[in-house]
Each structure stands twice: as structure tokens, then as C-alpha cells.
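Apart from one protein chain that is not included, each protein chain of the complex appears where it belongs.
Take a look at chain A:
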Amino acid sequence: MSAEFELTRNITIGQYLPTGSIVHRLDPRFKLAAFVILILAIAICGTYVGNLFALLVCLWLFHLARIPLRYGLSGVKPAVPFILILAVLQLLFYGEIAQGGTIYLQYGVVTISSESVRLVIVSAMRFVEVIFLSSVLTLSTSTTELTHGMERLLRPLETIRFPVHAFALIITIAIRFVPTFAMEMEKMMKAQASRGADFGTGEWWRIVKRTKDMFPILIPLFNVALSRAEDLILAMEARCYTPGAARTRYAHYTAHGRDYAAVAVSVVMSAVMVGIPW
């Protein structure tokens, strides 16, 4: 009850846990590449053993990054309903497509075979693995590093005139302002509650009323967002930001042996995940 308005507590985007581990110290470009490779491998890998191995890799990464596992679990928790619904739907309606194996049950359109069971279990595992991986990545990498890494990895797209730098800047600014707006919103909710507003207490079917209840928060929030955007533009222009100009940057990354090693390790692990035949 006392956490009624503590919005910032639930925001894990941009949360960084500085433990100074080797995972934290990796060059962000290589780190991002390594994680992308692993995630791709997980997406391809469709076997029990392969996914068990991937799960072990995730746990090992948590250990290596010295991040308590409960951070990963708290990321999984809100996804549990989705995973369950997905599992039920796949179990009921995927038997037709995932043919093969022994058929356990057949009733109308519902076919449950060993293949569809495997699909259900594997996709739930994939979900958890991807959440684990992205948790390790974001908890061990500051948002600035992350966008630098992303900008570098996307640079090949510049040849097809994709505005990579602008894109990276947008992402940086967006992530940067998530906690700020969460705080603004918290303040707005408290201010309106002090004037007698209540949120989300109406019956759920009275959608119009419940939407209207949000106006006293949303309208001021938009106002604040717009005026903050204006301030940001002024601040950037005052410091001579020119869109599209060639820019040097403050942070320079030099690749060390460990960075190449990280990518190599992730390639090997991915090969194992994809290659395991069971």
C-alpha cells in the first residue's frame, strides 16, 4: 500500500548494476555482437538438450557478471502469463503444423503429439533464456555504452542511407527520459490524488470513465514532455549540435583480446546449441 505511487521501483530499463565484473568491462561493440549471436542461436535451436545448454550458459553469465539471479527472475515474472497463454495455445492448436513424433491425443482440431509438446516446452525455455540474456546485457552495460555499441554495429546500414547516428541518438534520448517521465508521472498522480482524483478504481467495463480519469495526469504529462523537449533542443543547439554533421566522440573503445575471446566463446556456444541433434 505504501508503494502505491512508487512507479520508479518497477522500471528496470536502463537500470545498471555496477559490479565491475569482466562482463561489465567488455567492449560494448563486441559484447553486443556476442549477445546478438547467442540470441540468434537460441531462436534457431529447437532441441531439449540445446535449450538446457542455453539455460546453463545464461546462469553462467549471471555468475560471471556477478549479478544476483533474482534480477533475471524479476524480469521473467511479468512475462509468466504470456508464456502460459502462449504455451496453452501452442499445445492446443499447433499439433497440425508440428507433425511427427508419437501422437498422444487427437480430438477435433486438437492434436497433441510429442513434437507439439516439444515445441511448447522449447518455446517457453527460449522465452526465459532471451529474458535472462537481455537482463544480463542491460544490467551490465550502461545505456551510453549500449547505444555506442549499437551505432557501431548498425554502421553498415549507412551505405543504404540509413541515418544510423540519428537513430542511435533517438534511442539514447528515449531511454534517458524513461525514468524522468516516470518521476514526473508519479508527481502528477500524487498531485491529482491530493485533489481527490482516483485512478483505476472504477469498474473495468466503464472504459470511458476510466479513460477520462487519466486525463488529469496525461495532459500535464504531455505538457511537461513538450517543454522538456524544447529545453533539450535549446541545450543541444547551444552546444553546437548540428544534425548530420561529422562528429568525433568522447568515448573511444579499443578492442582487447578478451573482447575477441568473448565473441569467439559465444560463437562456439551457439554452434553447440544449434548443432546438438537431440
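Just so we're on the same page, contacts are C-beta pairs under 8 Å (C-beta built on N, C-alpha and C of every residue); 3 or more make two chains touch, one makes a residue touch a chain; residues count from 1.
Here is the rule we go by: contacts and distances are computed from a predicted model.
Chain not shown in the complex: UniProt lists it as "Energy-coupling factor transporter ATP-binding protein EcfA2", one of "EF-P lysine aminoacylase GenX", "Cell division protein FtsX", "Sodium:proton antiporter" or "Energy-coupling factor transporter ATP-binding protein EcfA2". Across A:59, A:219, A:255 or A:271, the residue that sits in touch with the chain not pictured is A:219. Of the options A:90, A:111, A:141 or A:192, the residue whose C-beta touches the omitted chain is A:192.
Chain A meets the missing chain through residues 1-6, 8-9, 17, 184, 187-188, 190-198, 215-216, 219-220, 223-224.
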